[in-house]
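Handing you this structure, nothing more for now.
The other protein chains are all here in position, but one chain of the complex has been omitted.
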């Protein structure tokens, strides 16, 4: 029963002071800002720029002929491991301040 | 003066109608600058499909902007020119959108884009045959019936023609307008692009249209290419300022239509708002000149 009382009190207090940010991890506060969704209309009535781009190429990239490898920001991650097994959110919290 | 006076002959009335000034295509990149600077514009136009979402910033900003500017809703996905019946679910989405924002105009394309349940995201050409004329008239009737307002139909830019077409494009469009009572959205850039691509006279094309039924004009930029015979092939790319030759053709069109709400369309290589507003002012000056001439 005492367990239950504690839970009730904690919850009631939490809801009663719901404007407080103190219980949130710092990273959440930093990440909640507006980032990353590009507000773009996807539907257009324009035509593409030419006649010799992706739409017209034939089977040059198919099956075993695919020779491309990812070559973007992913290469920046390769050498890193997390020996401590700590969460990643802590890791980038340090770098943000 | 309201441009809609020209086209009120069919069973469906147009919505409130756009002022016969110059407007621009509204892009999310310009939501904030438009609200902050409030340039003088006759109206703004949006692509219907970009606002067929439940909520969020698209509707929020459109509503705020519509408080200051007349609004034209321009559909790009109804596939009116197709042989299949219209997608009723899509028509319902359109009805919801029109009811929510109460635009002063609604227009769509003489083209198709969906078939067999697949949407191809391009405005595809159709054969101008008696059978297809019936399809298109049925579709326009259905749209006007569903929305309860008159729509404008836009002439397309095309790169190919169908050998079994028995109508010319202006004949086909004139017949759709006559039978359905819809109005015409005259895309002057499309006329120019198609005239070069198919070797016809752009003036003769405009002359053959029912210009008294034009409720709106579109202007845009094109890209130059050539076909495999080396003949010029213009692409309706909407990624550049309006070409000088298109401005000249616009002046010619205005002599036939009188002053009609005119849109500067830009869908790619989007410049700052001020550049688009300056292009719209160019159109506005020509509209004022033609109004004075008429008066």
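Points worth noting:
Chains: A and B, in written order; residue numbering restarts at 1 for each.
What we mean here is this: a contact is a pair of C-beta atoms (placed from the backbone, for glycine too) under 8 Å apart; a residue touches a chain by one contact, two chains touch by 3 or more.
The criterion applied here is as follows: contacts and distances are computed from a predicted model.
Not every chain of the complex appears here, and the one that does not is recorded in UniProt as "Putative DNA-binding protein", selected from "UvrB/UvrC motif-containing protein", "Urease accessory protein UreF", "TRAP transporter large permease protein" or "Putative DNA-binding protein". One of B:83, B:166 or B:256 touches the chain omitted from the figure, and that residue is B:83.
The chain omitted from view is touched by exactly one of B:26, B:153 or B:235, namely B:235. When the full complex is taken into account, the listed residue touching the unshown chain is B:115, out of B:40, B:115 or B:285. Listed for subunit B, the residues touching the missing chain in the whole complex are 49-50, 52-60, 76-79, 82-84, 87, 89-90, 93, 112-122, 124-127, 131-132, 135, 159-164, 197-199, 225, 227-229, 231, 233, 235. Within the complete assembly, residues 4, 7-8, 10-16, 18-21, 23-25, 27-28, 30-40, 42-44, 47-59, 61-62, 66, 68-74, 76-77, 79-82, 85, 87-89, 91-92, 94-96 of subunit A touch the chain that is not shown.
In this text, only the chains that are shown with their structure count from here on.
Those residues of subunit A that touch subunit B in the shared complex are 39-51.
Of all residues in subunit B, those touching subunit A in their complex are 27-29, 31, 46-50, 57-58, 74, 76-77, 109, 121-123, 157, 220, 223, 225, 233, 235-239, 265, 267-268.
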